[in-house]
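As you look at this complex, bear in mind that one protein chain is not there, while each of the others sits in place.
== subunit A ==
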Amino acid sequence: MASHLLDIEHLSTYFYTEEGTVKAVDDVSLQVRKGETVCIVGESGCGKSITAMSVMGLIQGPSGKVVSGKIDLEGTDLLKLNRNERRVIRGKEIGMIFQEPMSSLNPVLTIGQQIMEPLIEHLRMSKKEARKRAIELIEQVGISRAEQIANSYPHELSGGMLQRIMIAIAISCEPKLLIADEPTTALDVTIQAQILDILRNFREETGMSILLITHDLGVVAEMADYVIVMYSGKVVEEGEVTELFANPRHPYTQGLLKAKPILNQRQDELYSIPGQVPNPLDLTESCYFHDRCEHCLEICKVQAPELQELGTEQKVACWLYEKEATARV
């Protein structure tokens, strides 16, 4: 589709460790439309961050490698570009913010210098112009005394402020896509809301798309247009946010939604999905969720289900829906 900004097809990223090969991202396809916010949700280690890093081209060799697939940004396959062309896209076409704002900024450079860098590198601004723009950006992310902040060092700012600075850096070159990797996880709740507000405002102002990675379903409900649920390196379910929340199909998604605390509703014990995430080193041909699944069938233990389209914009990879899916065709 032409309206797709980012089109990832059959992406696989592996890590070659001494114990064996870890298929961190295994045959993942996803699309982000212009101006849309797509959330990737899943537990730690499900491959959501590695997917983002693969898009950025920040998988560090020699142990990690994007082994196959296509990452299309407006018709250009990023994986076919050379190192330098890839670098130019980073920061300019795709901005990224990270989980830990406290450690994501260089402690020995001033805030101003760090915001100016991509402006000078990508937009060929002079130092003076870049500084002026940096101060505007600091104001745009809702920090007062911008001039003073530009001259200060990261250790002098709070976590919430640093995350705003990270956003200012990421959007400095007006990227088409912003990847936010758990941007609010390390922050307290009131700050979380402010950070999400800033992201939403920017999306509305500039029309950029956001790929938001999170494990917080509250954040998903607030931000997402479209949701992708990942488990052990694979997409298990995806769909429109309202549809997915109202009508989760995959037992894992159902479990996740059940495990979410509900405001004003006191429960003796919060539901948790039984069992553990499988060790990525010894995955065998099966549905990776089968040993934690309440509805496990015989076929689940020997064969992995394919992602199937279920009516309106919802896809699920689960044998329970296999008949339903084929019946519709």
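We adopt the following convention: contacts are C-beta pairs under 8 Å (C-beta built on N, C-alpha and C of every residue); 3 or more make two chains touch, one makes a residue touch a chain; residues count from 1.
Note that contacts and distances are computed from a predicted model.
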The chain that is not shown, which UniProt protein name from "CoA synthetase", "Glycosyl transferase", "Molybdopterin synthase sulfur carrier subunit" or "Peptide ABC transporter permease" does it carry?
"Peptide ABC transporter permease"
Touching the absent chain in the whole complex: find that residue among A:D72, A:E121, A:E240 or A:E322.
A:E121
Looking beyond the chains shown, say which of A:T21, A:N106 or A:N279 touches the absent one.
A:N106
Of A:H155, A:K258 or A:K301, the residue touching the omitted chain is A:H155
Among A:A24, A:V41 or A:M96, which residue is in touch with the absent chain?
A:M96
Touch rule applied to subunit A and the missing chain gives residues 56, 58, 87-92, 95-96, 98, 100, 103-110, 117-118, 121-122, 153, 155, 166, 169-170
